[in-house]
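Every protein chain of the complex appears in place save one, which is left out.
The first chain written gets the first letter, and so on, giving A and B; residue counts start at 1 in each chain.
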Amino acid sequence: MAKGYETVIGLEVHVELATKTKIFCGCSTEFGGEPNTHTCPVCTGMPGSLPVLNKQVVEYAMAVGLATNCQIHQKCKFDRKNYFYPDNPQNYQISQLYLPICHDGWVEIETEEGKKRVGIHEIHMEEDAGKLIHDEWGDCSLVDFNRSGVPLIEIVSEPDMRSAQEVIAYLDKLRLIIQYLGASDCKLQEGSMRADVNLSVREKGSDVFGTRTEMKNLNSFKAIARAIEGEKNRQIDLIEDGQSVIQETRRWDDTKEYSYPMRSKEDAQDYRYFPDPDLAPIVISDEWLEEIRSRQPELRTEKLERYKQEFDIPQYDAEILTGSKRLADIFEATTAICQKPKKVSNWLMGETLRLLKEHDQEPEDLAFSPENLARLIQMVEEGTINNKAAKEVFEQIFTQDTDPGAYVEEHGMESVSDEGELRRVIEGIVEANPQSVADYKGGKKKAIGFLVGQTMKAMKGKADPGAVNKILAEILDK
Amino acid sequence: MANIISDETIDYVGILSKLELSDQEKEQAKKDMGRMLDYIDKLNGLDTSQVEPMSHVFPVHNVFREDVVTNGDVREDILENAPEQKDGQFQVPKTVE
Partner (left out) sequence: MDILDLTAIQLGEKIKKKELTALEATEAALRQISSNESTYHCYVTVDEEKALRRAGQVQEEIEAGRATGPLAGVPVAVKDNICTKGMRTTCSSRILGDFVPTYTASAAEALEGAGAIILGKTNMDEFAMGSTTETSYYGVTKNPWNTEHVPGGSSGGSCAAVAAREAFCALGSDTGGSIRQPSSFCGVTGLKPTYGTVSRYGLIAYGSSLDQIGPVAKDVADCAALLEVLTVYDPKDSTSVRREETDFTSALTGDVKGMRIGIPRDHMGEGLDPQIRASVEQAAKALEEQGAVVEEFDLSLVEYAIPAYYVIASAEASSNLSRFDGVKYGYRTEEYEGLHNMYKKTRSEGFGEEVKRRIMLGSFVLSSGYYDAYYLKALRTKALIKEAFDRAFEKYDVILGPTAPSTAPKLGESLKDPLKMYLGDIYTVSVNLAGLPAMSVPYGIDEQNLPIGVQFIGGSFQEKAVIRAGYALEQTREWHMPGSKKGGR
């Protein structure tokens, strides 16, 4: 590379909101129904049907705007974006162009190069499209409108990012904010969070932007990082070759690690936006805005500080715990029950993360109830079960949210805390292993390990190792 | 006629509105649209520089639904009028190459 280049990146992030119903009709947003079973005349564009706005969508959008330091347009409205495509039942999408609900905000990101602000140009509300399935055998495509009309917010950043690292830090920041607000689960893989990357390159030091392209179809952080690298190189190659970059939308193919133009002569890219006459404007009063502001939950940064102060959790652990809303929720709920923050943190940082990795899952997928973890911690504390047994029980809690009490009882896993019985068993072991006893008394203190092991074996693992050690020492040191 | 509609414009409008016109229809459409725009240009005689565009006549605002599921499965109804359907879905020409 002869010259030094700088990559300029802006993001358009679509987030599916966690409402129960669609944005303009009372159909469920639930995933996984049979095709077209979550549809009605409104979200399939039947003639004569009309949209009615879901209030929760506006409130989630306001909450995200406030949490990203945006200004709120207290008078906003919806516009129609006109384009033909079969997944778009009306052949227009109801969106916001002229007066988006939020504008001019920012979030702070942190990378190895330090802290930095990324500007947010606007956040607007819109409806999602349906799903197109390509029928390989029938040489046709099939349309399912179950997702049609699911509420989205689109967060449009300023072109403030310069590397894949910054992009990922920004996405992670948005993800955490939105998850904390409860506005979305933000799963990239499942498409509840989607990012389109606007990218251009320019010579270092230049203050004019190069021609940008928009890349779609990025469904993991890794794909985003690869796409940024790939597109940057493609654009630099063009420029070095004396060619120019064309402003266009491109589709990233992650297996080929290359982007392809999506343009067709049938798409004019002229969306003929105009205010949707079927929907009334939204007027957000100061009171309403205040109400949303006052309802804002504690966000990540505040929570992290609180964990350190209130629970004496180290920085690293607090970062991990608050790095997922789900994990933080479980931490707090469990701690509230058992009042043992350190123990809870240990279970989450240790076994929970290990099992998540083993099952190839995200913290958001955690499904066990805090009650069961709290109960387990309590049982260990009380010596009802030992640590080894507890780990086994926890696997059951992790996978099936099993009630630990019932499980332990059913499988006879209680530690034998009856000292009399334990003492009798140990006395028997001591008697049966004179050599080990002699070794121990002869100074080989390690020999006690063998005796402990024998005892545990005899007790079928149900003894508390602490108690076994204590009794053995008593007998041997007599 | 003050507004001369070019072939390019009519073709462009055809792409936007997904209409295919024969050459004869195109000529007619160019004439009709030009004449209509000449007539619409009458509006230029009106000073509207101090006027806000009015999309809704009445000050109705904040018309909302609560976030409650009210619709059940009416797939049969939804597909009833489909020109072509397959496996509970609307069938369309292939959308990818």
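The rule we apply is simple: a contact is a pair of C-beta atoms (placed from the backbone, for glycine too) under 8 Å apart; a residue touches a chain by one contact, two chains touch by 3 or more.
Quick caveat, the model's predicted, so the values are computed rather than measured.
Touch with the chain that is not drawn comes from one residue among A:80, A:147 or A:343, which is A:80. The hidden chain makes contact, of the residues A:7, A:44 or A:157, with A:44. Subunit A meets the missing chain through residues 41, 44-53, 80, 82, 84, 86, 89-92, 143, 264, 266, 270, 272-274, 277-280. Although one chain is not displayed, its contacts with subunit B can still be listed: residues 9-10, 12-14, 16-21, 29, 32-33, 35-37, 39-46, 48, 51-58, 60, 63, 65, 74, 77-78, 80-84, 90, 92-95.
The rule is short, and it goes like this: only the chains that are shown with their structure count from here on.
Across the complex, subunit B meets subunit A through its residues 12, 15-16, 18, 55-56, 60-71, 73-75, 78-79, 86-96. Put simply, subunit A touches subunit B in their complex at residues 19-21, 25-28, 33-41, 44, 46, 52-56, 58, 77, 82, 84-86, 132-135, 138-145, 265-266, 268, 270, 272, 275, 277, 279-283.
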